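The block that comes next holds chain A.
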Amino acid sequence: MKFELRGITKRFPGVVANDGVNLHVSTGEVLALIGENGAGKSTLMNVLYGLYRADEGELLIDGKPSHFSSPADAIAAGIGMVHQHFMLVPVMTVAENVVLGVEPTGRFGSLDIDEARRMVREVSDKYSLELDPDAVIEDLSVGVRQRVEIVKVLMRDAKIVVFDEPTAVLTPSEILEFFEIVRSLVAAGRGVIFITHKLKEALSVADRINVLRRGKVVGEALPKNTSESQIAEMMVGRAVQLVVDKTEAVPRESMLDVRNVTVVEPDGRVVVDDVTFEVRVGEIVGVAGVQGNGQTELVEAIAGLRRAASGSIVLGGRDITTDSPRERHEAGMAHIPEDRQRQGLVTDLSIVENLVLTRYHDSEFSSGIRMKWDVAKTRAKELVAAYDIRTTDPAQPASTLSGGNQQKVIVARELSREIRLAVAAQPTRGIDVGSIEYVHAQIVKERDAGRAVLVVSTELDEVMSLADRVLVMYRGRIVADVDPKKVSHMDIGLYMAGSRPSGAVA
Partner candidate 1 sequence: MLARINKRVRHPSYEREKHTMRKQRGLKSAALAIAAFALIASACGSDDAAEEVTEDTEAATEETTAPLPGAGVLACMVTDTGGVDDKGFNQISYAGMQKAEAELGVTIDLLESASDADYAPNLQSFADKGCNITVTVGFLLGDATKAAAEANTGLNYAIVDYAYDPPVANARGLVFATDQPSFMAGYLSAAMSKSGIVGTYGGVNIPPVTAFMEGFRKGVEYYNAQKGASVKLLGWDGTDGTFAGNFESLDDGKNIAKSQADEGADIIFPVAGPVGLGSAQFALESAGKVKIIGVDVDMSVSNPDAAEVYIASVLKNIDAAVFAAISDVVSGSGVTDNYVGTLANGGVGVAFTAVPADLQAEVEAIGAGIADGSIKL
Partner candidate 2 sequence: MTTTQGIVISAEQRKRARSVGITYLVLAAVCLLVFTRRAGDAGFKIGESSQFTLPAQGFGWALGIVLVAVAAGQLLRGYGKLSNVVLALATAAFFMSFLAWAAAGDSFSFVGMLQDTVSRSVPITLGAIGGILSERSGVINISIEGMLLAAACTSAIGASLTNLWIGTLVGVLTGVALAAVLAVMSIRYKVDQVIVGFAINFFALGVTSFVSFRVLVPNRDTMNNLLPVMPIRIPLLADIPFIGQILFDQTIFVYFSFVAVALATWGLYRTKWGLRTRAIGEYPRAAGTLGVDVNKLRYRNLLLAGAVAGVGGAWWPIGIVGRFDQNITNGRGFIALAAVIFGRWHPVGALCGALVFALSEAVRLKIGNFDTGIPSEFLIMAPYVVTIVVVAGFIGASRAPKAAGQVYEDQ
């Protein structure tokens, strides 16, 4: 089967997301579609999947023009899609999620859940995906959830499988496993479209690579005769730096001292288990780990959003274990939360308001009761300029900004004051390359200005290139404390997966 898109154009109010895109893929091959965040990859795939209707262009299956007006049509035509944000209902089981839409039924339309379980087992055994059909999605790790998505697609007998940023949340070893799955799919006669912004992955798994920039296909390459930097340049439109530019760290006195901290969920699960570490002035400590291994909770405990069940947290000599988030903030802690839109911003409020969201009570911005909005506005203008936040008017709601610019708002707010410790969780998740560079540079600048920095990220590359020291978390514990220059990605990956590289000393 050959699947082809011709001259696809999709416009949103004020943006042309896809501009005359042409591409094709056949069964038995892997096409990598690579581009920055915002280049229009996901829009294109949603057009392909019948979720969006293209304004112009056509879609051909084996040369015949076709038309998808809903995902049902796409599914029927043999297209399957694993979305970047998993399309799984968290409160339902694996089997329920997998059969949704193609439910096996018994008498009176009753759901044959045994049959559903059997189907899940069958497919997951065939591709050795190891799924428990009765597990509830919200209890599963991200990697397992992705396998559920893959089973969903396979169950519908997709000829062409689209993966939208599938590796963003996986560990290096899981990524390798994932590549295995992709290869086995191709071997089984399916075609794969693999959407990513990670060059290495595209190069290692794809048969062909298409590069998308600003809604247009700007080039096609074959992995065997292209280099990483060539593709990168195509992607960004200029030469980019792939490493973080920083000098050797000169750590000084301890700023953050976390001692034997344990965090317990309301239902009694221990999510952070007796964690001890310190962050010194002038160093960036990175916390690596697969999502869901306690990093989130650890950060929340440090930021005061959760109470540690035991242990102590000391900031610059002051015990802040029981302090409120605001007291910690006032003691000089900056916090860039992991979920920009849910935790970092109130997107319906203006950029000005978001820039003072954590600082409105400072005497600079309020007199205790009254807000000094004129001061806030002036300050916002300065920050918009200083942090290169792309907006026409800071009075606009933050929701009008792109992801990268939203993140800059948070960075500007948190780092533009006298701080002693910066805690950044997933500081570059889902933002474009330009913004990533910018945010990294800001973090290094903070370090060099004599602050302690704690960076938590599930992107191993990010932690390895940014941090001066890397801690690896696994099941709520810190299982490694290493110098990123002295260990390989693969070794850290092993720590993240709960095992130990051979010859390593714990």
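Quick notes on this one:
The criterion applied here is as follows: a residue touches a chain if its C-beta (ideal position, glycine included) is under 8 Å from a C-beta of that chain, and two chains touch if they have at least 3 such contacts; residues count from 1.
A quick word on the picks: all candidates are chains of the complex that A comes from, given by their letters.
None of the values given here were measured: they were computed from a predicted structure.
One chain among 1 or 2 touches chain A in this complex, and its number is 2.
Across the interface of their complex, candidate 2 is touched by residues 49, 51-53, 70-72, 75-76, 81, 83, 87-92, 96-97, 99-103, 105, 108-111, 113, 152, 156, 264-271, 273, 307, 309, 474-477, 479, 498, 500, 506 of chain A.
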